[in-house]
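In this view, the complex is presented without one of its protein chains, the others remaining in place.
For clarity, chains are labelled A and B in written order, and residue numbers in each chain start from 1.
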Amino acid sequence: MRHLMSPLDFSVEEVEQVLDLAKDIEMNPKKYAHACDGKKIATLFYEPSTRTRLSFEAAMLNLGGSVLGFSSADSSSASKGESVADTIRVISCYADIVAMRHPKEGAPMVAASKSRIPVINAGDGGHQHPTQTLADLLTIRSLKGRLNNLTIGLCGDLKFGRTVHSLINALVRYTGIRFVLISPEELRLPSYVREDVLDKKHIEYKEVTRLEDALPELDVLYMTRVQKERFFNEEDYVRMKDFYILDKKKLELAPSDMLILHPLPRVNEIAVEVDDDPRAVYFKQVQYAVYVRMALILTLLEVKVC
Amino acid sequence: MRHLMSPLDFSVEEVEQVLDLAKDIEMNPKKYAHACDGKKIATLFYEPSTRTRLSFEAAMLNLGGSVLGFSSADSSSASKGESVADTIRVISCYADIVAMRHPKEGAPMVAASKSRIPVINAGDGGHQHPTQTLADLLTIRSLKGRLNNLTIGLCGDLKFGRTVHSLINALVRYTGIRFVLISPEELRLPSYVREDVLDKKHIEYKEVTRLEDALPELDVLYMTRVQKERFFNEEDYVRMKDFYILDKKKLELAPSDMLILHPLPRVNEIAVEVDDDPRAVYFKQVQYAVYVRMALILTLLEVKVC
Partner (left out) sequence: MRHLMSPLDFSVEEVEQVLDLAKDIEMNPKKYAHACDGKKIATLFYEPSTRTRLSFEAAMLNLGGSVLGFSSADSSSASKGESVADTIRVISCYADIVAMRHPKEGAPMVAASKSRIPVINAGDGGHQHPTQTLADLLTIRSLKGRLNNLTIGLCGDLKFGRTVHSLINALVRYTGIRFVLISPEELRLPSYVREDVLDKKHIEYKEVTRLEDALPELDVLYMTRVQKERFFNEEDYVRMKDFYILDKKKLELAPSDMLILHPLPRVNEIAVEVDDDPRAVYFKQVQYAVYVRMALILTLLEVKVC
């Protein structure tokens, strides 16, 4: 039995298989409409994340399966002092697969170690969020046609941005990848990613502080939210949050086939006027996320559809 | 693609079609048990309303479809600052139809303008609640046999009562409708309904301050809750809330075939002793609300059942 804790749990070949399956699901949804009949996913969300939770639920429902779970810790046994290890053993009696979001890093790993059913990490603190990364990869591969020979701009909160770190780790396994890291000094990519991943693997990258300087050379621009909750004080947040806002004017500097991705929710880092630009694919990304989660559920449950 | 924002979005003919379909569903539930197989409704409730939410969910489940969503804003992305416009674009990737309740007037309208799937307004502040109105119409038509030539008493909070305003707007499109408006001075029907709707359309009505004075002449008595949350202070609420309580004694003044409706939840404006009176149809109204929501889902999804 396999779990998915980190995007790196899958080899490049395995990732390709999941993305291929997701593509087939996109093309032939009816073929998969009953693939998980009688199966159940438990969505255990110890912190709220509507978008991610409903994406997993939509994925399972699209496969003919059903859903149970909770959407915040308040309504869970956690408030009575039950450990994650015990909860997962209970849930193993109720469901066939689990998607777990937890504010603490490593909680899904603890769950996986005691679980009798596959566990998917649906985000653990600032740590990992592998299905977001798979969705990012599927979006890029579907709309660019490749995952190699790309210049990727990463913009915003590169220090705390979990999705950014995961995406870097996933992309460095492909050839010809260049990064342009766009952030204020205070939110630079941490050295444990910059040095231990990029430098160590001899990945080409540069750091810039102005979005305008990066745009002309990008194949993909990955925007991220400046999350208020990651800041120590309101003042720092207010000072920095507007530094990296993408609008129509800035976008004139970008190539006509550049993709704009965003893990959502967006606050104001992408102006609403950008939404109608054909390069803006962040809502398509949401759709790809459903397909990739469907593919992942099928893969972990070892369901074959002919 | 159509949405339902206000009871007036549908013409009288279209309303009749929905009510006819609801009637057929009541008579032949099995015929519709798989009409929405593989389809999903998203219930996006930015404020809790158990009765309305579960009514939509029951409706979709009765049609063979499935459900995802959230029951309060706490557990939604709204708390991370996501706009309704963005949320609906995300949800458009997850579901086939949406029922949205929101404390702000107009929020479902914003959602509809950006949605790729039909949006049903499930109540927006003190503004509109069109499926409640459709349920009211179905209840009256089913149990009275007609929607014209009726004297309708509206009792309680006519100032803030959203369901009352919607019902008036819906009924003035039929012929021979008379209203008796029963409320304390402080909670009178506002002039934008009294003048702009009733007077303008030359609809006969009178205003009374005692429930007893109205009862003898009514075909339908529509009771409403005096909602605590609409008042500025506790004192005003306490002073007024008991003015308009229907009990067995008052009910002796009413015709034997008068219907008593209530949008629920009831607090104490109808004494429990009234529940067993055959004229009390407010729990039947709940059942009709499920049928009408089933009919509405089928209509907006353009699902035909033969």
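We adopt the following convention: a contact is a pair of C-beta atoms (placed from the backbone, for glycine too) under 8 Å apart; a residue touches a chain by one contact, two chains touch by 3 or more.
What you see is a predicted model, and the numbers here were worked out from it, not measured in a lab.
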Given A:Arg89, A:Arg188, A:Lys250 or A:Lys284, the one touching the chain that is not displayed: A:Arg89
Candidates B:Thr50, B:Ser113, B:Asn148 or B:Ser191 - the one touching the absent chain: B:Thr50
Hidden partner chain, residues of subunit A it touches: 38, 40, 42, 66, 68-70, 74-77, 79-82, 85-87, 89-95
Where the missing chain touches subunit B, by residue: 33, 48-51, 54-55, 57-58, 61, 64, 66-67, 71-72, 225, 227-228, 264-267, 272, 283, 286-287, 289-290
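Methods note: only the chains that are shown with their structure count from here on.
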Where subunit A and subunit B are represented by their mean Cα positions, the distance between them in whole Å: 40
